[in-house]
Every structure is written in C-alpha cells, then in structure tokens.
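For this depiction, one protein chain was excluded, whereas all remaining protein chains were kept in their positions.
Up next is subunit A:
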Amino acid sequence: MGKYEGDPVWDDVVPIPQDDGEGALAAIAYTDEYAEAMGYLRAVMAAKEYSPRVLDLTEHIISMNAAHYTVWLYRASTLLALNSSIPVELEWVNNVALDNQKNYQIWHHRQILIDHLYDSMSSDPAALKSLAESEVAFMTEMFNEDSKNYHVWSYRQWVVRKLDLFDKGEIECIETLLRQDVRNNSAWSHRFFVVFSNPKYCTPGSKATEYDPKIPGEILDREIEFAKAATFEAPQNQSPWNYLRGVLKKGGRKLSSLECFAGEFVKIPEVGEEDIKSSHALDFLADVWAQKGENEKADKALTLLGDKYDRIRKNYWDWRRTSLK
C-alpha cells in the first residue's frame, strides 16, 4: 500500500493517474512512490486545494524531483494562501538548493518568497538588513560549491536591486571572490552591474553598452585602476580587458587613454621579434591605433593576432583588417 493511500489524512482524495497517451514516447518508469505522490498532486491541483498537507506533499515530490516547476509554483501559491512562515521556508529551500546546484526553479521560488517578505518588512530597516545579510551568506555558501553558478548570480543581481545592495559591502564580496580566482568572469560581470547600475548616480535605464554621462569621474578612475591591477596578475585573462573596455564606454572615455597601459604587454620593435604578453592587449591596441588613424600599426597588430597569437580567430582578425580602410 502506498504512503498516501494508507494515510487517513488523505482519505478524502481520489488520486488522478497520469494519462500518458497510447504508446507514449520516452515514457519514464516512475517509482511507485513518485507515481502515487504525483497522482495526489494532480488531484489537489484540480480541486485547487491550498492546505498544510499540500506543503507536505510538494516537499515530498521535490525531494524526488527538484526540477518540477509545476510543483514549485503550486507550493508557492499554497504558502502564500496559508500565510506560512517565509523564514522557515527559506531555511528548507537553502538545503534543497545546496543539493541541486543546477536547478532553475529554486531561484524563482526564492524570488517569490523574498518579494513577499519584503512587502511585510519594507518599513523596518533592521529587518531588511538582516534579510540581506542572510541572503548574501547563503549565496556565499552556494559560491563555495560553484563560484560561476549562473542561476545564483542572476538571483544575486535581482536581490541587489530588490534590497538596494549597491554598496561597499557588495563590492567587497566580489573582491573576495576575485582574490580566489581573478578569472571568475561572473564576479567581474556582477561588479559591472553593481557599479554601473547604482541608482545613486547612474542614469536610470542606461544600457550596459552605452555611455552614461552621470557616472562620476572618480568611480571611473577607481574601476580602471582595479581592472588594471588585475591585468598585471594575469595579462592573458580576458575578463579585466573586457571590463576595461566596458568602463571606458560607460565613461565616454577614449580607448587611447589606456594606450600606455596596454603597451606594457606589447613590444613590437622595428627590427627583431616582438614580445607579446597578452593577445587581449594587442587586440586593445589594434583598436586604439585604428581610432587614431594609425592603420598600418593596427594592421600589423591584427596580422600578428591572426598569424601567431590567436590563430583560431584568424577569420575574425582578418575581417577587422578589412574594416581598417
């Protein structure tokens, strides 16, 4: 006898079996436990039942299959309908998330929970602060498992906007991660978001790829120095090079303002062999020289990239050469 079939709590529910159609393709051989639980879920959903036993049922199903969006969404609706304790739910979700690193649904569920909790505490700064701290602490735990987890980072961007975490603490968190691995591009990407979407000084709605005249000069300087320092640690790391280009574009500054810096990694003598410590520096200089009209130098840099330092992208570098004229 199944878990629910023999349970008096569920006496009143007639489970709805799965209709798989005739000769179903890729039919999954469910365990009896899963098939039974899903039968009860279909029944409670059909009856639009939102009750404590639905929370137990959904928890049980999630323990067998955490990638089940319907179950998550129905659980969220049930929690909100019952006015259940969100902190208790968050605690439980933390454990599920740690066990299911690649899961999409958990993060959306969390977003629903925080949204709801936020409404109840939006006038209580102390409560909000403690919520922010516990969220950050949990994400740190997730990053210990995988510091590039896309779902966690997307959720983090959402939390930063929701709880207004555009502050020094957030930048320090990123720097901790970058100290562990300066090639963690997710951390770089998050830094760009935190710095250049800060409502205190950014133009609302300014896109990541466009100039924002409102960014203070000292912030641009700080970011440029930060990325430059990282570049010296590992010149062939593309992340800070992309970051520098992004910062210059945001600040409306010319690439040539960093010509000297990029030149640190590129020595092309009149005679003899060149010394290239970073293909990204060479790429950067090719753009600098093209913008300054020094096409011959730019062409030489792009040729070196295509023929020697980044040959897999030769077609791309050649295309860049054709656009020099």
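Note that in this section contacts are C-beta pairs under 8 Å (C-beta built on N, C-alpha and C of every residue); 3 or more make two chains touch, one makes a residue touch a chain; residues count from 1.
The rule is short, and it goes like this: contacts and distances are computed from a predicted model.
Q: Given that one chain of this complex has been left out, which of "Protein farnesyltransferase subunit beta", "N-terminal E2 ubiquitin-conjugating enzyme", "Putative tRNA (cytidine(32)/guanosine(34)-2'-O)-methyltransferase" or "Short/branched chain specific acyl-CoA dehydrogenase, mitochondrial" is its protein name according to UniProt?
A: When "Protein farnesyltransferase subunit beta", "N-terminal E2 ubiquitin-conjugating enzyme", "Putative tRNA (cytidine(32)/guanosine(34)-2'-O)-methyltransferase" or "Short/branched chain specific acyl-CoA dehydrogenase, mitochondrial" are compared with UniProt, the left-out chain turns out to be "Protein farnesyltransferase subunit beta".
Q: Please pick, from A:V13, A:M38, A:V93 or A:C202, the residue that touches the omitted chain in the full complex.
A: That would be A:M38, which touches the missing chain.
Q: With respect to the chain omitted from the figure, which of A:Y4, A:W289 or A:Y309 is a touching residue?
A: Residue touching the chain left out of view: A:Y309.
Q: Given that one chain is not shown, which residue among A:N94, A:S134 or A:S147 touches it?
A: A:S147
Q: Please pick, from A:L98, A:M121, A:L165 or A:V182, the residue that touches the omitted chain in the full complex.
A: A:V182
Q: Which subunit A residues would touch the chain omitted from the figure, given the whole complex?
A: 16, 18-31, 34, 38, 41-42, 45, 64-70, 73, 76-77, 104, 107-108, 111-112, 147-148, 150, 153-154, 157-158, 161, 180-186, 188-190, 192-193, 196-197, 207-209, 232-239, 242-243, 245-247, 249-250, 265, 276-279, 308-316, 319
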